[in-house]
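Only a single protein chain was left out; the remaining protein chains are all shown in position.
Let's turn to chain A:
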Amino acid sequence: MPEARVIQLRPDDDERFVPVASPPGWEEQLAGGLQFLERRLTGEYDTDEFGFDPDLADHVLLPVLRPFFRKWFRVETIGLENVPSDSGALVVANHSGTVPVDALMTTVALHDEHPASRRFRLLGADLVFEIPLIGAMARKLGATLACNEDAERLLTEGELVGVFPEGFKGIGKPFRERYTLQRFGRGGFVSAALRTGAPIIPCAIVGAEEIYPMIGNARTAARLLGVPYFPITPTFPLLGPLGLVPLPSKWLIAFGEPIETASYGPAAAEDPMLVFNLTDQVRETIQHSLYQLLLRRRSVFGS
């Protein structure tokens, strides 16, 4: 005899009434702020050997970046399931936008949108750490110098490491070359991944190219200031400080399927041909994914 089917008479009654959790009131926020202030004044917070200050990142830096992430650039993240929750991985992304806002937005994306709230440990060029204030702030946000020693140490500790192999070539390229990947350094990131067996996650970022469209490069000014390029955008330096406001382009950040490296073994890092091939593979994956995302994005500044 077939079992009788239970028909729910009042399905909506199964849902219990749950009062909507009210957002933290002003008094809680103020009390939290006071607690933060107390920690900062007495130095009772933890920092790591790279100079990462999670307390400052969570309570000051990320809250400052969040409105840009949500409201200004309306960042959409795709493929977060490709980022592991608890193990080390190397996220390799395209670099663009004159100012490395893409690195900051990816940091927010991985912290806010990833279920495990991953910390993104960026590898920065040595120039970043030479500049006062910026260098110190970059370390507090979790960045460190792009060198194999630091990358391998972070990956061994199970951190999520981010690298932009195009470096200044990518970030300082003219606007007409947008979304074409530049040369990928010397493939140092691949050998770091091979040595630690960490997977490489190709990451494509669309939207950062349009925030400061670089239409010119004042080479003399750049040489005088000792920087790789001095951008001229439609609004900077024409409008002065107002030109520093990034254009509100629509952003998409896509994390691709991980390229595993553990099966090659750590000795494979000494095989330049394999390193070159893997570098090319990562580069082509990102380029392909950039074209797909561009097709998907209906307009540059639209929703």
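Some observations on this one:
Quick note on the criterion: a contact is a pair of C-beta atoms (placed from the backbone, for glycine too) under 8 Å apart; a residue touches a chain by one contact, two chains touch by 3 or more; residues count from 1.
Rule of thumb we're sticking to: contacts and distances are computed from a predicted model.
One chain of the assembly is not displayed; among "Nitrogenase iron-molybdenum cofactor biosynthesis protein NifE", "GMC family oxidoreductase", "UDP-glucose 4-epimerase" or "Inner membrane ABC transporter permease protein YcjO", its UniProt protein name is "UDP-glucose 4-epimerase". Across A:129, A:168 or A:276, the residue that sits in touch with the chain not pictured is A:129. Only one of A:74, A:119 or A:153 touches the chain withheld from this view, namely A:153. Mapped onto chain A, contacts with the missing chain fall at residues 7-11, 13, 17, 19, 25-28, 30-31, 34-35, 37-38, 40-45, 47-51, 53, 126, 129-136, 139-140, 144-145, 147, 149-150, 153.
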